[in-house]
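First the structure, in the form of structure tokens, and then the observations on it.
The other protein chains are all here in position, but one chain of the complex has been omitted.
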Amino acid sequence: MTDQQQLDLRKDEVEAGTTTGLASPSVDVTKERQNSLWSDAWGELRRNPLFWIGAVLGVFFLLMALVPQVFARGADPRSCDLSNSRGRPSAQHWFGFDTQGCDYLANVVYGARNSLIIGVIAVLVILLLGVLVGAIAGYYGGFTDGILARIADIFYALPLILGALVLLRVGPSTGIPIINSRGPGAVAIALALFGWMTAMRLVRSQVIAVKSSDYVAAARAMGASGRRILVRHILPNAVAPVLVYATITIGVIIAAEATLTYLGVGLQRPAISWGLQIEAGQDSIRTAPHLVLFPSLILTLTVMAFVMMGDALRDALDPRQRA
Amino acid sequence: MSQPSEHGATAASSLSKSSPSKSSPSTEAAPGAPTLAKPAPSGLRGSLGEPLLEIRGLQKHFPLTQGIVFKRTIGHVRAVDGVDLTLRRGETVGLVGESGCGKSTVSKLIVALERPTGGSILYKGKDVARMGGRALKEYRREVQIIFQDPYASLNPRMTVGDIVAEGWAVHDDVAPKKGRLKRTQELLDRVGLNPDYVNRYPHQFSGGQRQRIGIARALALQPEVIVCDEPVSALDVSVQAQVVNLLEDLQDEFGLSYLFIAHDLSVVRHISDRVAVMYLGSIVEEGTDAEVYGSPSHPYTQALLSSVPLHEPHLRGQKDRILLQGDVPSPADPPSGCRFRTRCWKAQDICAQEPPALVDRGQGHPSACHFAEARTVVPVDAE
Partner (left out) sequence: MTNLDLSKPTSELAPSGTPLLEVDDLHVEFRTRGGVVNAVNGVSYSLAAGETLAILGESGSGKSVSAQAIMGILETPPAVINGGGIWFQGKDMLEMSAEDQRKIRGPGISMIFQDALSSLNPVYSVGFQIGEMFRAHRGLSKKEARKRAIELMDRVRIPAAARRVDDYPHQFSGGMRQRVMIAMAIALDPRILIADEPTTALDVTVQAQVMDLLKDLQGETGMGLILITHDLGVVNEVADNVAVMYAGEIVERGTVDDVFSKPSHPYTEGLMGSVPQVEAKGGRLRPIAGQPPNLARIPSGCPFHPRCARRRLGADAAPGRECATDVPPLRLVVPGREAACHYSEEVLGVPAE
């Protein structure tokens, strides 16, 4: 059975306007605005265990970033006692102690904040750049599109990590605010600057596809303005895959941040970050493997949470899956 | 110029009652609904038969380009190359042709989605290409389009009510802000949809129902002309007939004029008063349905008609099948002279040199063939 046939079967569930009246099932017409594609997608999402695992993990780490005190079991990441150096995990100190003798659970928990801040800021910048440039390139096409696409290609030629690495290395020697500080803002901007192209291409191809659709032609034929067409017709239909991409990208950026920090160009001590913890822990991996294990585990879970949510979102929003 | 507000009032109120549909509990239950008599068809719109759209020598050439940023033009696709057509008030002109003949481009040119390369489209005597701001906006209200694909022509993220009412956001003089919901429901009822479904989304409807939504959207602006671009070819047979009947009823009721573009020769004959046959960007024959179907004089029309399968067992085998040789030439490189000569069994030297004009050659209707000769291809059903 083809997709179209399956779609047709679904359509016929609603016998709207049947002229016989007999075949029409009782339909609840009291509810306002029922069954939009968004609410259908939500219904789909709700039934997807992948989404729930991702969402529970995501909320868990989000809370961890917001109120780390609650998760650190009363320990302060900065009150250390060298006598506890590299202490093994115990009932009181679940993750043990690091080389300086600080409570490791508190350190790992406090690391969530930087990771999430960087992930969210970077993705917001990526979305801003990607949607803006992609919508312009796709909507206007022609020469504008050619120029913007080539600019994106130039950025594509620089791998994300390499580009961010170079920028963060030379950043402190420039006078540009934020970039010269090596704080979370600098890392986020460095990652966004070399990671917006995929979002742009996604938006561009969506806008081009929607732009040539019949309903946009219908709106143009009735004299709707360019702004109206962009806002009412093109963007609402182009945004779904971008949302999916953004969700997954939060995870990817968090991993990239840890990579940069591990390589020594990301966040600097005394900032608390999983990348720094892994970097510091690798020297004692044989004597105290928990120093690498715990931040890596939490990092992986965080990245997975966002990737899982993104995957579930894709399944829910992709109309071809819906039959 | 028509008077949108005055006419609007009559058309709107007529919506609520003249509907033959029985499916609308809400309108029937409302005793206060205005029940004005149906307006005389096209009473306010000027006389029947006056030309509304006059298309003269219409051309659309799409450039073929190479290059990525700096594009070079290496040729042109002559999608529409010299089309003449007149649409009069209250009539239906059918435009038939096979895929790639340019008939859809003609529809896009008429609703000003594309700019013509040459020739002109005159609407009520004014050149559409020269219309500016306000005049063009008014033109876009008066000339509406219905698309082929009922799945692609409705925005999936808008409710049916918003889709139908969208035109009023652009042309806010057509319907006062107050009562737009009621007007939308009347329109839905008129096209045979349950008016309670204004808040539903397109994907909840079947193909035929979606096509009705598209028709309601076009009707909302009280147009004079509706360009129907293959409006029933994506629908199931039983649903096709419902939509054809609806279009016929709406025409009688509102005095609409249709340009009905389709590849299905039977549907075109059924709905059209006059028929134009298109081949490779230009019109090869034109006339009333009886002239074109009963005594086609262009070889292409004859071949086309001879290929249509008949539905009556007793007529089977009673027509000569004219099989055409080869494929349609590329519109980027059309043959010289007569476009059809490469596949024509009548072709002579003159056909390669001189393009035949679309004029009456003694058949009673225009035909673009140097050797036009009427021939009965479709057997007449004697039953």
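Chains here go by letter, A and B, matching the order in which they are written, and residues are numbered from 1 within each.
We adopt the following convention: a residue touches a chain if its C-beta (ideal position, glycine included) is under 8 Å from a C-beta of that chain, and two chains touch if they have at least 3 such contacts.
Everything numeric here is computed off the predicted structure, so don't read it as measured data.
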- Which residue among B:Glu50, B:Glu312 or B:Glu354 touches the omitted chain? B:Glu312
- By the document's definition of touch, the residue of B:His270, B:Lys346 or B:Arg375 touching the omitted chain is B:His270
- Where chain B meets the left-out chain, the residues are 98-99, 206, 208-209, 236-242, 244-245, 248, 263, 265-267, 269-271, 289-290, 293, 303-316, 321, 323-324, 326-328, 378-381
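By definition in this document, only the chains that are shown with their structure count from here on.
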- Return the distance between the CA-based centres of chain A and chain B, expressed in whole Å. 47
- Message: Touching residues of chain B toward chain A in the complex: what are they?
- Response: 21-23, 68-70, 108, 111-113, 136-137, 140-141, 144-145, 147-149, 151-159, 166-167, 169-171, 188, 192-194, 196-197, 199-201, 203-207, 209, 212, 214, 217, 221, 242
- Sort out for me which residues of chain A touch chain B in the complex. 7-8, 10-14, 16-19, 21, 29, 31-38, 40, 143, 146-147, 150, 213-215, 217-225, 228, 232-233, 236-237, 319
